[in-house]
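Working notes, structure below.
Omission of a single protein chain aside, the complex is shown with its protein chains in their original locations.
Just so it is clear, A, B and C label the chains in written order, and each chain counts residues from 1 on its own.
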Amino acid sequence: MTDATGASTAPAVEAVHTSKRFGATTALHDVSLAIAPGSTHALVGRNGAGKSTLVSLLTGLQGPDSGAVAFDGRPAPPVSDRAAWRSRVACVFQRSTIIPDLSVAENLFLNRQGDLVRWGALRRRAARLLEEYAVDVDPAARAGDLGVEQRQLVEIARALSQGARFIILDEPTARLDATAIDRLFGRLRALSATGVTMLFISHHLQEVYAVCDTVTVLRDARHVLTAPVADVDHDALVAAMTGEAVGLTAVEPRPPVAAGTPVALRLSGLTLRDSYTSIDVDVRAGEIVGVTGSGSSGKVALAETVGGLRRATAGTVTVAGRPVPPGSVPAALAAGIGLVPQDRHREGLVPLLSVAENATLPIAASFGPLGYVSPGRRTATARAFIDRYDIRTSGPSAPVSSLSGGNAQKVVLARALSASPSVLVLINPTAGVDVRSKESLLGAVRTAAGDGTAVLMVSDELDDLRHCDRVLVMFHGRVVAALPAGWSDTEVVAAVEGVSQ
Amino acid sequence: ACDSGTAPGTAASGGAQGAPIAVDLPRADSDFWNSYAKYIPRFAKDSGLNLMTPTNSQNDIAKLVANTQALTSQGAKAIVMAPQDTGAIATTLAQLEQRKIPVVAVDTRPDKGNVYMVVRADNRAYGQKACEFLGAKLGGKGKVIEFQGALSSVNGRDRSEAFAECMSSKFPGITVFAEPTDWEGAKASAALQTRLAQHPDINGIYMQAGGVFLAPTLQLLRTKNLLVPPSDPKHIFVVSNDGIPQEFDAIRKGEIDATVSQPADLYAKYALFYAKAAVDGRTFQPGKTDHGSTIVQVRDGLLEDQLPAPLVTKDNVDDSTLWGNQIGK
Amino acid sequence: MTTVPARLSGIRLARMRDLTLVPAIVVLLVVGAVVDPVFLSSANIVNVLQQQTELSLLVLAETVILIGGRFDLSLESTVGLAPALGVALVIPAASNGLGTSWPSALAVPIILLVGLLVGALNGLLILRFGLSAFIVTLGMLIVLRGLQIGITGGQNLFELPPSVLYLGNATWLGLPLSIWLCGLLFALGIAALGWFRHGRAVYAIGGNVDAARAAGIRSDRVIWIVFMVGGVLAALAGLLMTGRLGSVAAAQGQGMIFTVFAAAVIGGVSMDGGKGTLFGALCGVLVLGLINNILTLAGVSAQWIQAVYGLIILVALILARVTTGKAQDS
Partner (left out) sequence: MTTVPARLSGIRLARMRDLTLVPAIVVLLVVGAVVDPVFLSSANIVNVLQQQTELSLLVLAETVILIGGRFDLSLESTVGLAPALGVALVIPAASNGLGTSWPSALAVPIILLVGLLVGALNGLLILRFGLSAFIVTLGMLIVLRGLQIGITGGQNLFELPPSVLYLGNATWLGLPLSIWLCGLLFALGIAALGWFRHGRAVYAIGGNVDAARAAGIRSDRVIWIVFMVGGVLAALAGLLMTGRLGSVAAAQGQGMIFTVFAAAVIGGVSMDGGKGTLFGALCGVLVLGLINNILTLAGVSAQWIQAVYGLIILVALILARVTTGKAQDS
């Protein structure tokens, strides 16, 4: 299957007229895709366009309703023959496939341990692999105890180490920080150089341009275009994804917050042992303050403390001059703090409940007297959220587990904003959200700020941070830099890496 | 709502004429009650009764109540039941009394409420007989282990109390280890094993139900090499209760020494006899009966026909009138 | 991807899952009528309903606890202990009482209070000490059953004050009071779980306790209350049973918990939490009750009745699965 043998090389992987429906939802409609051997192929599209569904067909987790999948010109193995699939394709799935109660080492070599497991050797192999990918994780640790980012790195290391000649990465970067992404890209380029074929999914279009040679766009379950990346510029790509011929608008500078505006959120001397120390931050009403830092900087723990998920060992959080009782979400809510938690699957959503119910959990009390929750009013509110935040769903009563990743994230944001909080704490709010939705999400945050909400936004994404009035950079549990609007990307990256000053 | 007489002829086992008579079996998992269940249709046929298909309440009082209601809906004119839980049946009895459906209680006596007749053997006498037999055999001293039933069972309680009273008053030299077993053979076996480790000189066993305890006990004694003839000083004297054929076999082989034969055949026969008598409107007085038993008035309005329950030993084990010698085999 | 048909079908599906057992109930009603015309008589139907009242209260309690993602095995022992203690405290020692001879008006309040305390204790051990609900309530089951035997010496109590007898015996407008009571409590429960904030919170906690907590739900408090309500309902079931049977049996309630789980799970309640409805659970209770009644009326031989009963449950399940096309979870 080398190119040298002739022009009629079969595609490394091919989906031919595949369709897939879930109940009344058509997730894929007659989509065809062929990936040339050795190429790095990008798959883009808005949330719910059908990307992950296509991945599930290409990895044999689900069979198509119609159409077929082929590898190297030969039909794909039957869905039941998992071993055959695994020899053809490795995948980093969008949803975590880590088994929390097993060790990191075992997760890395799941079902590849050999018939008789030699634990010492397995741990050493795992340690070598992790070292190779520069993941600072103990192979003997329980996988469920890892942070989101470490878990993602373990999944990536697992997929890349399987030795398959075709690798799919479904939004691998959504949960990684900048340095980790750089390292990943280095690794992908090296693999590509050895002739490995890749399918890469991301909502960061600059990443598509950085690592891919060809791009395929899906829109509303249909194939829209396939072209070399060099032939489609950024605006054209966005237009293909959204179906509108409008480019992205640049981030509008926000009017500075007036000097006399009262402080809405004050953190004084906030300390959480082993995580962060003596954090003093004031956020004024209407101000958006960004917080960034590397994986172990303590930024997430800080945000979770403000949201009431953790109890600080010292220091206080005050909202509008009143101290907030620590370590209690209801108290934080009562004080007017809304939170978008880090992991939407773990602490963001109740999968079996409807979109409407998930989005309105904190404000259920407002839908009627004596705790009565009027379904009509709840549905109406939810419908307004679905419109405002552009949530792609079959309706307010659909279970939130049927949503695509990005749309689920929008439900979490809708929930945090539902109570019209005076302080909004966001942790990676746009993780896994498509470009256009990202705009509308951040637009909603800006609108909230414009209405006087103080926003504390923890994010690794420069695009998110660009909407902030100032950005605090944390390093090893301390704020090491405060950058006013107008910073350059390199300034932030340098501060995050701890090389500034 | 529903009064008697509205139900059409729903008797499941047709053939015979006359008022339908219902029987509820208390359980289907013990040899004694299974023998009883086999005798019921046989005697019903013999005396030409219109017997409805017997129901089974699986030792569950709620099921018994439900069965009773279903049977009355289907037109039963008399009900034979064996309420193992003797307290919980009071309300049902009151309701049946209101509807003028006579009840014959077999094996147990309701704690409260009236029935037409109680047909049972005297369970206190079982405990008494076992105690006297063991006491005599052991010469008034030694150690005896007793497998009790469940504390919530009136029959078990009667046997335990009578046994304990008799032992303490007549044979104070005998130490009794009373083991609660919930009628489970495995529990009895475990208790015996533990006690034998603790007191290797145990020389008597009283088991309140041969059906469940016989095989586990013999098996354990066999593995401990304690199944020896009475002449051997290591012999453990065993008194059982029920009178199933396997107990008789064990007596013949000298593995156990005695059992109290609880008359399954007479239970069935006289339960149906009294049910028919009730439908026919007959009445009975306390005193001797024509079948070798005594009717006693246990409280106002409650008569009990106390059937004889013979102690079976090597001497009379081949008596062909014993029910255990009549079935199967 | 049009949304309108999707929305309709979503609603349809949710409703359908609730109605899964309705065809089974209809089939059972037809079969029952064929087996014996007595079956459809109002007397028989009332009997079936009344016999299921205590079970249905336990199912109500267990369903709410299961939806909240927990477990309670000790309900069946509360059915026995609560009335036993309540009665033993007010009757004279001669009738197997404890000799305290408290005023008999206290019996019913004590019974309900015992249920409340048992629920509170379960909640305390599970939530404060972080113990497994299965094991705590299993231990509690054994302890409570043991306490009942200890207190009563294994005797049945049958000198009951009239207040204790009332609920299980009274008839209102031609129907047993216990049926009215069950109907009312189920209606309340369905309303609370379906349309009230705290009821919805139970679903959220059972579905994902971390997310519920992050959304500001005081999950420990809600679950604690659920356990206490469960205990009170179990005590109430015990009260009804005591009244209906006219005594507190030493083994009262024993073995019920299996049937409770069976009814709830057949009715579509998940053992994993967050899923199921009270209406479904009630249907589960009815199905089991009808099967029992029909088997009795049909006069299935005592030797085979249990096998037939189990088989019908299995077949009913497979049918429910086929008609709704929805896989259940373990």
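In this section, contacts are C-beta pairs under 8 Å (C-beta built on N, C-alpha and C of every residue); 3 or more make two chains touch, one makes a residue touch a chain.
Given the structure is predicted, the values throughout are model-derived calculations rather than measurements.
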Displayed chains contacted by the hidden chain, counting the whole assembly: A, B, C
Residue of B:168, B:223 or B:321 touching the missing chain in the full complex: B:223
From C:22, C:117, C:190 or C:308, residue that would touch the chain that is not displayed: C:308
From A:106, A:357 or A:461, residue that would touch the chain that is not displayed: A:106
Candidate in contact with the missing chain, chosen from B:185, B:204, B:243 or B:263: B:185
Positions on subunit B where the hidden chain makes contact: 27-31, 33-34, 37, 148, 151, 177-180, 184-186, 189-191, 193-195, 197-198, 211-212, 214-216, 218-220, 222-223, 246, 328-329
Contact set of subunit A toward the excluded chain (per top definition): 59, 61, 80, 82-83, 85-86, 91, 93, 95-103, 106, 110-117, 119, 136-138, 140-142, 145, 296
Where the missing chain touches subunit C, by residue: 69-71, 125-126, 129-136, 138-147, 149-150, 153-154, 258, 261-262, 265-266, 270-272, 303-311, 313-314, 317-318, 321, 327-330
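Keep in mind that, in the parts below, only the chains that are shown with their structure count from here on.
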Chain whose Cα centroid lies nearest the overall Cα centroid: C
Centre-of-Cα separation between subunit C and subunit B, whole angstrom: 34
Approximate Å spacing (C-alpha centroids) for the pair subunit A, subunit B: 72
Subunit A and subunit C, separation of their C-alpha mean positions in angstrom: 43
Residue list for subunit C, restricted to those that touch at least two other chains: none
In subunit A, residues with contacts to at least two other chains: none
